[in-house]
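Mind looking over this structure? Questions follow.
Only a single protein chain was left out; the remaining protein chains are all shown in position.
Naming follows writing order (A, B and C), and every chain is counted from residue 1.
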């Protein structure tokens, strides 16, 4: 699985990448053995996560260096606020969890850790720090979705698998990878991986990956 | 002219409000005496302004306290990046000013002062500080547009007057005023104007108004 | 134990306060049963914590509203960077842990969660949000130190207990409480606890308390 140029390098340098994209939780999604209750716990936390994720992509608009960068990030904010959060509300609604329930859910420590890490990376660093911290989520879900979709999977969670493995989400992944590659090239030039700055970005990516891996454990 | 509840109070407390909404530049727009060259200088600077303004509204998404607040601010970002900046490019294009020319324009000091004041108010303060600093621009243009449209005006700049005096922009003003009133009420309660915090918000609004008034002078 | 006016109210409203100030880890500090190795793990993480804590107090200088507020926060930054971090280096050094070891320590998830929550509260909110998120650490350690010092305790960790229970740290707690009370009064006025804003500050305080309680568990 490959999205762009920077991501495969960062992915290879993140010790927890496999723990993230091959978590037991995902095995349970694929073979249908994941208890519905655990899935709904995950979904409720993911709803809160999406809100902070939209906040982080909005911060990326603020910190971008050009109109095309701003427009790319803004399109993601729009998709998160107008489509993805509404999908979660609908999915949860089918299980009797209302939007009010979702908004009143107590954020799990793993959720707090990951979302605030990304936002703080963005505030304290620059546009690249923020993208490096956002990348494991966007592109990791793309990698997970594509793999699960290409393998035999139980119908129980097929909708989730088809969302992230499907053409729309895969296109978003390629756009995001292009945004990252362009942003890195227009700031650090063609020798970016040889700069000390690269190691700092790798560290952002690796820590975010570690926190993504932990996120799967919140459903117990 | 009245938008919501907070704005009329802040407006009444801003010493430079009339200097802003009754600037000589606007008289020249109304009677058509404003030299085309001055208008194009203004428009080029306003293009750069819109970019920073979109950045500030994106920061508002990040600093918002609820999904409806986030969605309201994000809609403004979307309109700025997808519609208003493109209109400026088109208007300038008719006068032979390319998008490349616009992007290469040196920011006038009045432009730097105003945009950075708003962004810094947002970063250093909270959602309310940011809204108070954004309000004079959004709602002042609404007030100016509505007034000029209701009075006899020369066709020379009628397009500009109709944009800001027109129904779409006026609706945006009422939405923004509702966003502000709701944000103040849900944080400071019904006695907001009696709190010391109110004076700080008034100060944000008054300083932004002063910088808006100065903005008209950049076209010489 | 009482520091100022706001803190006792926030403390009473934080569901995890007792879990924080009466954690098993603290029992082990008091009776000396805490394994040295667990203490050193805690101390190494606390060193990383102090660095982010100093960053957060510096952000408070940036977000303060007056010179006295700036000076109060800056004094804390100075104490953290020039005294407290050096004490940790010295304490760890006695156990053979070098400053290089400390800097290379992988941040525990509990540490990431807490420090980034505080910093992000500061960036996304205002001075009060930041103070409400900082308060549980500063004042909770004061309460813990004062209590443990007043009770019989084993000499094993007496130095730690004397640091936080001692006169210097207790004076810092009273100064911090005065800073908080003054900051709240000069923004929200005398009826602050009746405002919706108060609930938001309570929520910052409660979440930070929850993350402080979890911090004790990182030493296993």
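The rule we apply is simple: a residue touches a chain if its C-beta (ideal position, glycine included) is under 8 Å from a C-beta of that chain, and two chains touch if they have at least 3 such contacts.
Just so it is clear, the model here is predicted, and its values are computed rather than measured.
J.: Which of the chains on display does the removed chain touch in the whole complex?
T.: Contacts of the omitted chain with visible chains: A, B, C.
J.: Considering the complete complex, identify which of C:6, C:23 or C:77 is in touch with the unshown chain.
T.: C:77
J.: One chain is left out of this view; which of A:69, A:129 or A:143 touches it in the full complex?
T.: A:129
J.: Where the complex has a chain not shown, which of C:58, C:105 or C:186 is the residue touching it?
T.: C:58
J.: In the whole complex, what residues of chain B lie against the chain that is missing from view?
T.: Per the touch rule, chain B residues meeting the hidden chain are 55, 107, 109-110, 112-113, 116-117, 119-120, 123-124, 207, 210-211, 214.
J.: Just the residue numbers, please: which parts of chain A touch the chain that's not shown?
T.: 62-63, 65, 123-126, 129, 185-189, 191, 194-197, 200
J.: Touching residues of chain C against the unshown chain: what are they?
T.: For chain C, the residues touching the absent chain are 51, 54-56, 58-59, 61-62, 64, 67, 70-71, 74, 77-78, 81-82, 85, 103, 119.
Following the convention adopted for this analysis, only the chains that are shown with their structure count from here on.
J.: Taking each chain's centre as the mean of its CA atoms, how far is chain A from chain B in angstrom?
T.: Centres of chain A and chain B (C-alpha means) sit 34 Å apart.
J.: How far is the middle of chain A from the middle of chain C, if each middle is the mean of its Cα atoms, in Å?
T.: Taking the average C-alpha coordinate of chain A and of chain C, the gap between them is 31 Å.
J.: I need the residues of chain B touching at least two other chains; which ones are they?
T.: Those would be 62.
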